[in-house]
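Only one structure is covered here, and it is reproduced in the block below.
Every protein chain of the complex appears in place save one, which is left out.
Up next, subunit A:
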């Protein structure tokens, strides 16, 4: 088993997260570094995710590495009927690092056990997407100057949104306060609220936006997807309740930043884009630096 792999956000301690924040900011200052010269990285996407793939491949290219791989399983003869085990065995012979996205949960952990080279999880089904979490953390770190003592609002689909779950777990070490705004049917699962309770971390649940928004340091928006509702009427009722509009940001703290993992549907009105508190586009760019930092950590560069 290769223990340098990065499979789950829970693999990293508080100190390691802070170390990565620091490295990411160095890459932001100086993104083009030839650390991956003469290295080959396998970027294998068993399901398509253009956004994540381009971010990784940009990070690899800025580090001077070369990329092999495929962009979805159907376009690759390599995966036809072949077990994941055999595919990973082959790839770990070819490449110095494997970046893998897979629709099945736990696929990345399994790959990290088989592979002789480090594996970075670029998303395994609904389970983990730890590089997304790292870029969220870096965005918070960068805009707030620290990860400590922040009041974090999470809005929308808190039940199925894996990004909010991973972010919650990662932030738990930094003395946060949480406010959750979601429809009843998409509430933060009990597994997470009881985790907060055990650790004495305050959290508050709301059914809609209220004036307490003025206390927020970070406003993390998510998509409320129609598919998540058993009842269409229920969706129609709530779909506009969780939309952030520019006027709602009046009176909020000057350091507030609005984050969103993208792509958005309608949960952030276009008039928010012009507000200097809107941060979601820069957030995406931070993904390149965060991924450069992660690659350099797992590769011992």
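Assorted remarks:
Following the convention adopted for this analysis, a contact is a pair of C-beta atoms (placed from the backbone, for glycine too) under 8 Å apart; a residue touches a chain by one contact, two chains touch by 3 or more; residues count from 1.
Just so it is clear, contacts and distances are computed from a predicted model.
One chain of this complex is left out of the view, and of "Cytochrome c", "Aspartate carbamoyltransferase regulatory chain", "Group 4 [NiFe] hydrogenase large subunit" or "ABC transporter ATP-binding protein", the protein name its UniProt record gives is "Aspartate carbamoyltransferase regulatory chain".
If you put the hidden chain back, the residue from A:70, A:110 or A:235 that touches it is A:110. Contact with the undisplayed chain is limited, among A:71, A:92, A:127 or A:222, to A:127.
Interface residues of subunit A with the unshown chain, by the touch rule above, are 8, 83-85, 102-107, 109-110, 124-128, 191.
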